[in-house]
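Of the protein chains in this complex, all but one are displayed in their positions.
Our next item is subunit A:
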């Protein structure tokens, strides 16, 4: 099932094409993570999915209709968005910021309702910010601030949430905090979450569905175990690595190798062949590629 998808999307800025004829269907009630090197177009794709960017060609479809042909307020009741590095107006309190998320539910006739109030309280509670509600957003720590922005999206009460690098500039603790929060929103409320993440290991850990991009094209997509292989990491990030199974969570764990890396055993990162790895051969991963749609194959052809 999918509610949000891209059909033959061609995107760009000014005269520069970022991606051509890309198609993608995002599974409903799952956490999808877009990964790829800097400049591969993952944030651009997310912006297009969130209607921040008008495609040159193709459409973003939300519930069967072109997202740009639907009233933006109606879209905002289905899909919320946390952009990269949002800046709160100075002096605004946490509760005021979170209340902004209720905007698409309000109208001239029905201004601030009981339901608005309830959703704001709920969002504050879920993000553990009730005690901070009266504080000015400027005075919060980085992790709290990011939670406040997520709370705004939660208050919007949408089945779909798009987040552009929600963990950037956060320390590991706060990255985990944000991702755990998103996971609980997905597991408990069935929200469809689509986000861009930089950290491959955290992406593997929290994603149900990974979409790997390179040079504006989908290289592979599917479950983390299927997508994240040594060959593909090299292909996407131009990085030598070994993939092992996370001993606790059983998701792929990427051990990156630089040219000078030497393991304790003295093995060189570049020449070593015997590193332990979870056996994700090409064939087995292809079998795992169940998710998504017919468009998946298009990505695979590029991969060879």
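Going forward, contacts are C-beta pairs under 8 Å (C-beta built on N, C-alpha and C of every residue); 3 or more make two chains touch, one makes a residue touch a chain; residues count from 1.
The criterion applied here is as follows: contacts and distances are computed from a predicted model.
Asker: Can you match the unshown chain of the complex to its UniProt protein name from these: "Acetolactate synthase small subunit", "Iron ABC transporter permease", "Polyamine-transporting ATPase" or "Malonate decarboxylase subunit alpha"?
Answerer: From the choices "Acetolactate synthase small subunit", "Iron ABC transporter permease", "Polyamine-transporting ATPase" or "Malonate decarboxylase subunit alpha", the unshown chain carries the UniProt name "Iron ABC transporter permease".
Asker: Out of A:34, A:81 or A:154, point to the residue that touches the absent chain in the complete complex.
Answerer: Only one of A:34, A:81 or A:154 touches the chain omitted from view, namely A:81.
Asker: For the chain not shown, which residue from A:16, A:38 or A:111 touches it across the whole complex?
Answerer: Of all options in A:16, A:38 or A:111, contact with the hidden chain holds for A:111.
Asker: Among A:9, A:34 or A:97, which one is in touch with the chain left out?
Answerer: A:97
Asker: If the hidden chain were put back, which residues of subunit A would touch it?
Answerer: 50-52, 54, 72-77, 79-83, 86-92, 95-97, 99-104, 106, 108, 111-112, 116-117, 120, 152-153, 156, 162
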